[in-house]
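Omission of a single protein chain aside, the complex is shown with its protein chains in their original locations.
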Amino acid sequence: MKRQVPLILCFLFGVVMILTEFSPHAASQSVYNEIVNWTLIVWPFATVLAVATLVQTHWARIQRRSEHWQYSYVVFAGIIVMAAIGVPFGMKHPAFEWLFNNVQVPMGATMFSLLAFFIASAAFRAFRARNTEATLLLVTALIVMMGNVPVGDLVWNEVMAWSPWSDKVSEARQWILDNPNLSARRGIILGISLGGISQSIRIILGIERSYLSGGDA
Amino acid sequence: MFEKLLNMNRQIVFILVVLAVIIPMLLNIRLPLAVSEPTQKLYDYIDELPSESTIMIAFDYGPSSFAEPEPMAEAVMKHCFDKGIKVVGLTLDPEAVTLADNVMQKIAEEKGAINGIDYVLLGYREGPIQVILGMGVEIASVFESDYTGTPLSDIPMMADITNYDQIDLLLDLAAGTSIDAWITFANTKYGLKIGAGVTGVIVSEMYPYLQTGQLVGLLSGFLGAAEYEKLIDTPGKGIAGINTVSFVHLLVVGLVVLGNIAFFIQQRKEQG
Amino acid sequence: MEVFGIWIAAFLTLCIYSFLYRDNPFYRFAEHLFVGMTVGYGIARSIHQGFIPLAWTPLWAAIIGESPAGYFKLIPICIGLLFFARLSSRHSWLVSYPIAILIGFGSGAMIPNAFQAYIFEQTRGTIEPFGSIHAGTLSGWEIFEAVLMIVGVVCTLTYFFFSAEHRGPVKWISKVGIAFLMIGFGSAFGNTVMGRVALLIQRVDFLINDWIGSISALF
Partner (left out) sequence: MIKTTQWVAICLVLCLSVGTAFSQGEPVAPSNVTAVDTPNDDGSSITIKWDAAAEDTGISGYQILRRIADGELEPIGDLLPAGTTAYVDSAIEGGTAYTYVVRAVSETDATVDSEQTPAVEGTGEWFHTGKTAIFIVMLLFSAAIVWNIYDARSGKDIFVRRIPGLEAVDEAIGRATEMGRSILYVLGLGGVSGAATIAGMTILGQVARRTADYETALRVPCNDPIVLNVVREMVKTAYLDEGRPDAYNEDNIFFLTESQFAYAAGVDGMIIREKPAAIFLQGTFYAESLILAETGNSVGAIQIAGTTSESQLPFFIAACDYTLIGEELFAATAYLSKDPMFLGSIRGQDWGKLLIFAALILGVLLELSGINWITTLLQRVS
């Protein structure tokens, strides 16, 4: 019961998912849709449990007065406010929408926009011509950046006036993206697919079962 | 000195980024700008339309990506209202409705255009393909009323418009793949002329359509908006945007080049 | 209310940006608020967009006799309830049932799709231009590009050979593969800067026009 049943369930669901993919018949498509639907229904239950662990963690922090414990109250406030409005009144309630639009969305957008800073600092630190590989990385990044903005064109033409490569940076950018970049991506995608498929085969056949509590990996 | 530069505190980089964003925004510095062919084509197409023509604008972008398409919408609408061209707005993205409403109202107010006579926002309906196909037969069959709930039959400018036959251009402002659907279902099936304005990330996917003539013109990212603003001679968010973006690019390129020069000198010293 | 919203949003925006300087009470406040609110949002969403429409509505339809197929939903509900077995140390092993189902589901769904959408598609895309060479519709440069493409794919994939030692020709081919990878990474990195700066412009625009704008509107 502890070991065999999960392996059988895993096998059954895996095989059914594969077979329905090859069978356009209405019956197999409805099985497929039903299973997809089931996996979505299971979710809310796991969420409840996960939220319970979060509450537990923060409650423990407050009890133990660990560093910055006061902020755990902020977490609770956030959960309670959103859940107290959203659960009984629904997600279309004006107060819920107001909080979502004026608190959650701006914070999300701001976190996202931090990338503008981090992309600059990462480029400055990492793009050093230490060896051939790093140089290739650096040079292509520079060409693409220059080719992306009109002023890049101008600067490039000034700097490269002596060479046969002036006046060509936008084209070079596009060519790099469409050719060597695409072939590298293809290679990566092919490798990932093979790796992912073989892992899936191991799991469905019950050869790999580490996810079932790590035992005989 | 070089060592210091190499191990420069990242906060200095952050400050430089902030400066590169804010200074061009506040000072309105203008970098030289040439107009590319796809932008020119779109401008020419709209510019040659007689007044009283109607174009449709599809606002197919969400709140996470409006920075690039919105200036395009503003520039094109300014051009249309100046020329007496009517604008019908709609969206295939549920989150875009308020964005579209805001930008339409803003430009209309600026140009003295009147809702219902010079422009109308139809709003959003579910099922992008059904919406596109349905409007080819009859717009009112998809949007029985506009965004504010006024029945289409009560909107003066919609009196003479039944379907795509009375629409001279559809401009799709997109952050995703909605162009594909517009081309397949509105252009190929109903012969509606289509122009596009897209974010920088997906521009290269648009070139094939431009080559085949399925798009009458194309605005690409901030650059496209800036070029259009230059053509109508009213600088706006596009020119500001492309300037800012250009300065940040120059900053990053400059930092990388500087870092490498310092790195080389440092290595020379260590070897010597 | 609208101006109030702008002020709240502006305050939180600045709180998060303060992180760029260093950790501080403002960032900690925003961070914990953000985490808490998204969790609360998640609870509301999993009930209103998850449990109610997917499980409860069909089940209720079955209970009142409208469509008996809704009783099927009892199965996933029971599977979901198994997660709570974790609360009892004696029955906690039951949690592995739903997990096994979900992992089996994901693995099964992945296999045919990965073959079709990735392996088949990418291989075909690499071969196809050679058909145009036969048809004679490609220029010399385009033929070069087609050859370069296949060289790039083969070299990159060779880099991912794990069971063969990388020496001799394999070593050189995989070195070329690494070169392709680096060019790919460099160009993708450079191509992203524009989009990321656009996000920042959006925020700065909000702070300058909406927020500072609302201050000057007061006077």
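As written, the chains take the letters A, B and C, and residue 1 is the first residue of each chain.
As a convention for this text, a contact is a pair of C-beta atoms (placed from the backbone, for glycine too) under 8 Å apart; a residue touches a chain by one contact, two chains touch by 3 or more.
No experiment lies behind these values; they were computed from the predicted model shown.
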Note to self: Among C:47, C:102 or C:179, which one touches the chain that has been omitted from the display?
What the structure shows: C:102
Check: Of the residues in chain A, which ones touch the absent chain?
Finding: 18, 21-29, 39, 42-43, 46-47, 49-51, 53-54, 56-57, 60, 67-68, 104, 107-108, 111-112, 114-115, 118-119, 121-123, 125-127, 137, 185, 188-192, 194-203, 205, 207-208, 210-211, 213-215, 217
Next item on the list: For chain C, enumerate the residues touching the unshown chain of the complex.
Entry: 16, 19, 22-23, 27-28, 30-32, 34-35, 37-39, 41-42, 83, 86, 95-96, 98-99, 102-103, 105-107, 109-112, 115-117, 119-121, 123-124, 126-128, 130-131, 133-135, 150, 153-154, 157-158, 160-166, 181, 184-186, 188-189, 192
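By definition in this document, only the chains that are shown with their structure count from here on.
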Margin query: Averaging over Cα atoms per chain, report the distance between chain B and chain C in Å.
Written below: 25
Next item on the list: Could you list which residues of chain C touch at least two other chains?
Entry: 20, 191, 193-194, 197, 199-200, 202
Check: For chain A, what residues touch not just one other chain but two or more?
Finding: 105, 109, 112, 116-117, 119, 123, 138, 141-142, 145, 148-149, 177
Notebook entry, point to check: Where on chain A does chain C make contact in their complex?
Noted result: 2, 5-7, 9-18, 21-22, 34-35, 37-49, 51, 54, 68, 71-72, 74-87, 90-91, 96, 98-117, 119, 123, 132-134, 136-145, 148-149, 173, 176-177, 179-194, 196-197, 199-201, 203-204, 211-213
Next item on the list: Flag every residue of chain B that touches chain C in the complex, lowest number first.
Entry: 11, 14, 17, 21-22, 25, 65-68, 199-201, 221-222, 237, 241, 244-245, 248-249, 252
Item checked: List of chain C residues in touch with chain A within their complex -> 1, 5-6, 8-10, 12-13, 16-17, 19-20, 28-51, 54-55, 72-73, 75-77, 79-81, 83-84, 86, 93, 96-115, 118-119, 122-123, 125-126, 145, 148-157, 159-160, 177-194, 196-197, 199-200, 202-203, 206
